[in-house]
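With one protein chain withheld, the remaining protein chains of the complex are depicted in position.
Take a look at chain A:
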Amino acid sequence: MAGAVFGMLLLFVFINFGSLTIKSEVSHLDEEQIFSTSKVSTEEEHQNQVSDTNFHHHRDTLQDEERTDPAELWTSPESRSQQYETPLVESHVEEGRQNEAPATRNGLAESGQPPKVNDRFQEELVIRPLLSGDVYSSFQFRTRWDTDLLNKQKKVSHFRLFPKSLGQVISKFSIRELHISFTQGFWRTQQWGPPFLPAPPGVELWVWFEHTVQDVDRSWKELTSVLSGIFCASLNFIDSTNTIQPSASFKPLGVANVTDQRFLRYAVLPREVVCTENLTPWKKLLPCDSKAGLAVLLKSEKLFHSSFHSQAVHIQPICQDLQCKKTSWELRQTLSVVFDLHATGQSKREWSLFKMFSRTLTEPCPLASTSKVYVDITETSKGDDLIEVAPAVTLQMQAVVLGDRRKYMVYDLMTPEPYGSLRSLNILLKWKLQDSEEMLPPILHAERYVGGYGLQTGEIHTLIYNNHPFRAFPILLMESVPWYLRLYIHTLSVISKGRENKPSYIHYRPSKDRQYPHLLEMLVQLPPNSITKVTVQFERALLKWTEYPPDPNHGFYVSSSVLSAQVPSAVALDANHTTEEPLFTNLFPIMEESSYFMRVYTEPLLVNLPTPDFSMPYNVICLTCTVVAVGYGSLYNLLTRTFQVEEPSAGLAKRIANVIRRLRGVPPL
């Protein structure tokens, strides 16, 4: 517990101080912080009153951390990877500011008796300029509701901030966790680094059902059709042929009392095209719709004019307090978009909110308890001043995100202080250098392609890169291949550095034609600084002619394979920072965030299957009928006609001869 708390509390505040002096005090300041926090929370419990969301938020995260036992090593990626949004120390700062100038929320609280609300809404936007010149923007909207949606005795039916449609779905289908993502485009890990929340192209849906559910398959079927209605997507194409039950790759992210894979369903539709009609219902789930707050930036004509767009909904139960006797429901709606330097930015390394979204920010959503914009200024602060951010604000924070120490400039929309002369906030990012800089390769990434020739057999190659100079780490590789590619599992080979690398765990479920797909999960140890190649051969099956999609020559998609890994942190690589910290803090090389959870999706594959000529059936019918008719005709004649010997009529030669003979006057033959 202490270790976990220590790990997560290493967040720093910069308020006009020299970074060096503050940093040296941080670790012990953190200790105080922990105590004061827990004290406040106990007091709060006595009063049974909920006042400041930040503390609660903090406690959730603590709880998430605490819950993470080693057996569930893979299960809590989000709680770790999204630490950047739990700026604990900052809450301290905020309090201070509130004392000076009471914020609107406080003003409200004074004016009347605030009725007890048990749901909260937070919104934030992270903008990260990428080294390639593109800009990555990630929105996150979080609704938390302290209630039990699964209570059978007393049905929860009154909704405030939590969207009614999703709440009803959860209680009707007894869902423990639901994760759905809609993605257009492919995240280029090599150019862009790891995303906050990875997602495969197309639609990905995975759901943990409550263990009380009797017929999981039926609930899953109904759920997909209901969700396809809610999100206007073709989720109804999810059936048993593309649904799998991963044994290890997808563990519950929230409070879980079930880890039995029987209650897990996972499906990907790589072919699904994500567009406006999916964004509109997604926006409707937000309490403020897209009328106020950060969501005003979500204009579909801009969002889809980008090289990567991913929107997701994650619903999971989380602990309400440290004891975790009660659970709350958390809805996280995330939307990530990468704007292309050349397509959107006219090849100019200069970005602004207006240029990206054709809107600026004016006010927070009135229902939100926090509303912040973070701008990644890590590159700027490294000294070479690569990117200039305007308007500059004093509030900065640092966080370790995905194994990397990042620095953020924080714009808090809740504070009435206007940014610049206008009442609107238009953040400007300007590169000083116009040529792109090479990025360090990400520690873990993967590629996949189809090999082989002809239409009978083929090979799936998966290349997994470990770019860490000296650390080996295990990854969990999950492949789901449709039944019409018949995997030859005996040809499976895993080769690292020219040598065979035997997986320590293999879970394989062979496919059954027209019933379920192949599922292959392997735990592979990646040697440091290596490329591991996983190869497996397959045979292409012939489909029935009605099973082909309308455009069969386009090819058939095979969903992305999923790599789940505990990746050693890049922070540990950084040798320079030791000079900034007291020597006693790093006697051992294991430091804060020595490793972090990461999920990597490979490219989906497009495989051609032998495609027949579709006018064939009618031709076949006609041809067969003709053959049958001819055969029948001869048989019929044989059976019914009578035969007799007939005088052989004169042959052609004889007749011609006779004609000639007649001409000559000679008697015919």
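In this text, a contact is a pair of C-beta atoms (placed from the backbone, for glycine too) under 8 Å apart; a residue touches a chain by one contact, two chains touch by 3 or more; residues count from 1.
Everything below uses one rule, namely that contacts and distances are computed from a predicted model.
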Leaving aside the chains you can see, what is the UniProt protein name of the one that's missing? Options: "Immediate early response gene 2 protein", "RecA family profile 1 domain-containing protein", "VANGL planar cell polarity protein 2" or "PIGS transamidase".
"PIGS transamidase"
Hidden-chain contact residue, picked from the options A:Lys544, A:Arg641 or A:Arg664
A:Arg641
Looking at A:Ala233, A:Leu269, A:Ala292 or A:Leu543, which makes contact with the chain not pictured?
A:Ala292
Which of A:Ala390, A:Leu542, A:Leu606 or A:Cys625 sits in contact with the chain that's absent?
A:Cys625
Which of A:Val135, A:Ala233 or A:Leu367 sits in contact with the chain that's absent?
A:Leu367
Could you list which residues of chain A touch the chain missing from the display?
104, 107-108, 111-115, 155, 157-161, 163-166, 168-169, 171-173, 226, 229-230, 284, 287-289, 291-292, 363, 366-367, 618, 621-622, 624-626, 628-630, 632-633, 636-637, 639-644
